[in-house]
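With one protein chain withheld, the remaining protein chains of the complex are depicted in position.
Letters are used for the chains, namely A, B, C and D, taken in the order the chains are written, and counting of residues starts over at 1 for each.
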Amino acid sequence: MKLVQKRSKKTGLPPGTLVHIGERKAEGVAVTQFNYAGARCDERLVADVTELGPPADGSVTWVNVGGVHRVDLLEALGKQFDLHPLLLEDIANTDQRPKLEDYDQYLFLVLKMLTVGERGEVLVEQVSFVLGRTFVLSFQENGADVFHSVRDRLRGGKGRLRQNSSDYLLYALVDAVVDQYFAVLELLGEKIETLQERVVTDPQPDTLKDIHALKRQLLFIRRAVWPLREAMNNLSRAEGPFLHEPMKLFFRDVYDHVIQIVDTIETLREIVAASLDIYLSSVSYRLNTVMRVLTVITTIFMPLSFIASIYGMNFEHMPELKWAWGYPVVLGLMGLVAAVMLAGFRRRKWL
Amino acid sequence: MKLVQKRSKKTGLPPGTLVHIGERKAEGVAVTQFNYAGARCDERLVADVTELGPPADGSVTWVNVGGVHRVDLLEALGKQFDLHPLLLEDIANTDQRPKLEDYDQYLFLVLKMLTVGERGEVLVEQVSFVLGRTFVLSFQENGADVFHSVRDRLRGGKGRLRQNSSDYLLYALVDAVVDQYFAVLELLGEKIETLQERVVTDPQPDTLKDIHALKRQLLFIRRAVWPLREAMNNLSRAEGPFLHEPMKLFFRDVYDHVIQIVDTIETLREIVAASLDIYLSSVSYRLNTVMRVLTVITTIFMPLSFIASIYGMNFEHMPELKWAWGYPVVLGLMGLVAAVMLAGFRRRKWL
Amino acid sequence: MKLVQKRSKKTGLPPGTLVHIGERKAEGVAVTQFNYAGARCDERLVADVTELGPPADGSVTWVNVGGVHRVDLLEALGKQFDLHPLLLEDIANTDQRPKLEDYDQYLFLVLKMLTVGERGEVLVEQVSFVLGRTFVLSFQENGADVFHSVRDRLRGGKGRLRQNSSDYLLYALVDAVVDQYFAVLELLGEKIETLQERVVTDPQPDTLKDIHALKRQLLFIRRAVWPLREAMNNLSRAEGPFLHEPMKLFFRDVYDHVIQIVDTIETLREIVAASLDIYLSSVSYRLNTVMRVLTVITTIFMPLSFIASIYGMNFEHMPELKWAWGYPVVLGLMGLVAAVMLAGFRRRKWL
Amino acid sequence: MKLVQKRSKKTGLPPGTLVHIGERKAEGVAVTQFNYAGARCDERLVADVTELGPPADGSVTWVNVGGVHRVDLLEALGKQFDLHPLLLEDIANTDQRPKLEDYDQYLFLVLKMLTVGERGEVLVEQVSFVLGRTFVLSFQENGADVFHSVRDRLRGGKGRLRQNSSDYLLYALVDAVVDQYFAVLELLGEKIETLQERVVTDPQPDTLKDIHALKRQLLFIRRAVWPLREAMNNLSRAEGPFLHEPMKLFFRDVYDHVIQIVDTIETLREIVAASLDIYLSSVSYRLNTVMRVLTVITTIFMPLSFIASIYGMNFEHMPELKWAWGYPVVLGLMGLVAAVMLAGFRRRKWL
Partner (left out) sequence: MKLVQKRSKKTGLPPGTLVHIGERKAEGVAVTQFNYAGARCDERLVADVTELGPPADGSVTWVNVGGVHRVDLLEALGKQFDLHPLLLEDIANTDQRPKLEDYDQYLFLVLKMLTVGERGEVLVEQVSFVLGRTFVLSFQENGADVFHSVRDRLRGGKGRLRQNSSDYLLYALVDAVVDQYFAVLELLGEKIETLQERVVTDPQPDTLKDIHALKRQLLFIRRAVWPLREAMNNLSRAEGPFLHEPMKLFFRDVYDHVIQIVDTIETLREIVAASLDIYLSSVSYRLNTVMRVLTVITTIFMPLSFIASIYGMNFEHMPELKWAWGYPVVLGLMGLVAAVMLAGFRRRKWL
């Protein structure tokens, strides 16, 4: 995840000029079309987008575009479905914030898809939807198979999908994307639980890096989900010729999910922040304990060495030196001093 | 309390598919029914939910379901009372946020019940209510006996319960749940008072764990209670064929309680945060004091050992070594140096 | 000030059951009545509350109840003035948040009185008011003499009190309570000023306790005053048969005072927080300075002792040992080394 | 600047009683009057305020009162201009928050004047304005000469002042006060710039005091300016018989200035907070560096002294002691050990 997407190739171009912004995540661009009405459902891979267009026979068409870096293709599709240049620009720029925009003839919805990568990292990808009266267009950065359950339900004719109009299809697609969020949060939740134990039992410098990596991931996820709140809230209240009243309950349900996700993200953020506090004080406590033990050892040897150095002095008149029991008595004295000090330190729990 | 509930078994299923999400907290599912009207009150254990339904004779029916993991049962009940699939889904998913939803024919209220477990830990459980004109449905995760006081009042016929319609029953049930919150906060309040003394008088590494455990519990409680504010506020203003005007005062009273609870949680959070600060500076102060004392001891012996080592040198011409009083004078000198240093350190309060 | 009031004795009771919650702050319950109209003003101690009731002759009645733990008395009074059970419950529960509630026939206002106790601590007490067209009821936890200035003005007939209706009396009473806040803040302000000097000139471990005690007091005061903002704002905009238009200016004035108090509390909180920062860095700086000085002393003696120990070696062939000036030269060398090190440390300001 | 003003002398007095709260900042009270209409402009020092009053001849009168501690004078003036007792109370209490109040017949505006004192400290003073249709009253705590530019423009007849009505005069006066804020912020900005360099190049314990003094000053300034936002916003939208439509642009301009000042204060606060962070870590880094260097010195001498003490042992059979080259070889060994350790510490950058 880059902090800031490279947009500089766009600077100076007239607004509305179609330029792809972001990494290129797929090789080719796969365009698939579903056309259905009640019992019927046709599915095909589209080679030439100029054949496409809003159906006029009461059926519903879903065109899914897997890849947004072919701007010529976007432009051709835009012409077929009469899309506004600014809308096409937003589709091609993959650093959009989630948002809902109302272009009279259609609704435009941008959101972020979160998936878990092969090495357990969180991947963020932009998905855009255009909802018209008889069609839904969906644009992914690559052709990731997040909509396969929707496709299966369309093919099988099970559920309510084929009986409903385009707004229900949009709902099904958005719901599939939002469902992915829970999976990502589940994964992060487990990572954070593990982390929480580690900061107490075995705090290492690496732990700090892990804490900050999690913090950063949560920051990115939050940035991807937070604005969706407002977009979904608007969608559940939007009026329009192609949004049917009973659908509002469904979009409100998605809105509830988004709220719940935002809530969970905030909780996870607080817990990661607390983990950082525990880590820091654990590390500091351990280091201090080590220093204290070492210093106690040093302190115990100071008076012992001092006693020895006294009897290492070369005065001619030091009566103790001539005593037969001088040496063992001094050794005993040293042992006594050491014992007293050890006991004192133990009692004060310094050792 | 898990950070994130496992939802992954739901991914890819069509929306509205009934799947239980959360831990299974009860074995069987106990369904009980109360039916009352003024003087009459029938109570029974329901074996077959298809016998249930909204009463038509002006009486009020309360169905309590203890356990939400039997989705077939929920579906059957949903058919009897004509409940929306999304509502049933919310009942079965135990990671809902508290919320109030208006489905024209009935109101749907989700909230969290807090109870104190056997080992003094806080348990969070989801409770859902459906309020219709002549019925109230309540769904618990297990059959915990939080509503026993309401049952007693229904059986005994005391109070206003039997004389009122379904909205008053909902109020009595919600009030019973919210009353539990005070008990939980009382317990936490006492724990925090104890903690506050401990961080000053006897800060131990364990204290840190206790602080963070309390912090986490408060975080979870706050997450459970905070959204209830809005839900109860809406309830105290809701219009509907089955919410009578005089009930608003009662729901406003519950709303006031929730506000008060939220307020107390925030205060407890601030005090726990302050406890962490005191703990950290107490520990740091203690460690530093120990190090200072140890270092003072070491420092006092440095010049003493140095004096001894001077007279341990083997120069042939060291007049002091031959003096009869050399040894006692040097010992006296050492005593003097030690005394002066001790006095100096004492005066500066370093020891 | 307890963090959480004990409410558990209430759990399970039907809502509206009158139970006193909080500490019992007074022995008996003193009920006093003022009845006035222009020139006339009767004052008496009420033995039997059933004699009381809203006056019908255009006069204004003020009933002050000193003590809310006698629930039978509250119930009797409630019957006389036709008060809602929930309102009586709020009066008896002394852990209410300040609030204004409109019960058509009367307004209900709860607020917290702050007074300074004998040992300089801040005491929080709940005061409730019921404002009817011809009466004001006031309920204190004990019979503290905060309203004596209002009583004096009623008795003396000075000021506008007797010429005005019940709303002006409420204003006078609320104003008396709010005036107390300034006295409490003055006291805290002085304590904080003293503290601020102490953290710089003489930071002790006790200072930390004082800082946190002040922090906690401010937290409680804030909790007591903050919700009053909204209550007073509502009061200054409330419409009702017993709130006369010109009174709004007066209640707006009280609202201004509350805002000013809230503002001052926030400032005090920021300054206490800053004091904590200064304290911590002062303490840390002092401890570090001590350690540095001690370590410098140790470091200076290291090379000296080393030199001495060289000439304490027993090699047969050490020419220096036989030199006549060996001893004084080595002593001089030691002095030189010590002087150079001292100078070096001084120059770097390490000593 | 005191944290909390002494208000206790007011406690217990009936509301509306005129008592001066705050320090007495001027000796006498200077009342000046300007009366102008187009070409004419009379200026005089007023000895007896009972001569004053709203002009009836279409001219505009500006009365400036320098000092608010003479409550008798305020009361007399209040009678002449028919001012509400609460308004007079607000003028006499110098701890008001900035606010705008609408008293039908006139507008009342309180704000805080910031000036730079002789020793570079920020002085806060309360200025109140009453705007009537034909008059403006202004009240200062002392007679500070902040309005001299307005007076000059009135005398000279330059600019738009004399051609406009009382609202333009109010604007000119408020603008003069707000202009002072910029001067104060300029000064603080320079102090903070200096501070920012000092915390990096030469952090001293005194620096901490300076940081907190600046923090406190910014806190007070913010408290003085923040509420002005709302007051000026209301003024730029207020309707009234004496606020002419074209004036709104001018008050909006003052509002913009206030927003800009608030913005700058917030920026300065963030930078002071960052300075504190830098200071603390600079000091800590320096102290740690000193300790590290000292400890390295100590550590280097430990093995050297140890070697010397070995050859200080008195065993009869220690062959090295008899070697002719024993002494120089051991000295060389010591030099080698010291060199190796020095090199090792240097390489790791510990020295």
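One rule holds for everything that comes next: contacts are C-beta pairs under 8 Å (C-beta built on N, C-alpha and C of every residue); 3 or more make two chains touch, one makes a residue touch a chain.
This structure is a prediction, so every number in the text was calculated from the model and none was measured.
With respect to the full assembly, the chain omitted from this view is in touch with A, D.
The chain omitted from view is touched by exactly one of D:5, D:59 or D:305, namely D:305. Against the chain not displayed here, subunit A makes contact via residues 2-8, 10-16, 84, 86, 89-90, 95-97, 99, 101, 103, 205, 208-209, 212, 215-216, 219-220, 223, 227, 276, 280, 283-284, 287, 290-291, 294-295, 297-298, 301, 304-305, 308-309, 311-314, 318, 320-327, 330-331.
Residues of subunit D that touch the chain left out of view are 148-149, 153, 158-161, 171-172, 175-176, 179-180, 182-183, 185-186, 188-190, 192-193, 200, 249-250, 252-253, 256, 259-260, 263-264, 267-268, 270-271, 274, 277-278, 281-282, 284-285, 288, 291-292, 295-296, 298-299, 302-303, 305-306, 309-310, 312-318, 348, 350.
Note that only the chains that are shown with their structure count from here on.
Copies subunit B and subunit D of the same sequence differ by a rotation of 145 degrees once their CA atoms are superposed, given in steps of 5.
At the interface between subunit B and subunit C, under half of the residue numbers appear on both sides, which makes the contact a different-residue one. Mean C-alpha positions place subunit B and subunit C at a centre distance of 26 Å. Each of the following residues of subunit B touches two or more other chains: 284, 291, 295, 298, 305, 309, 312-314, 318.
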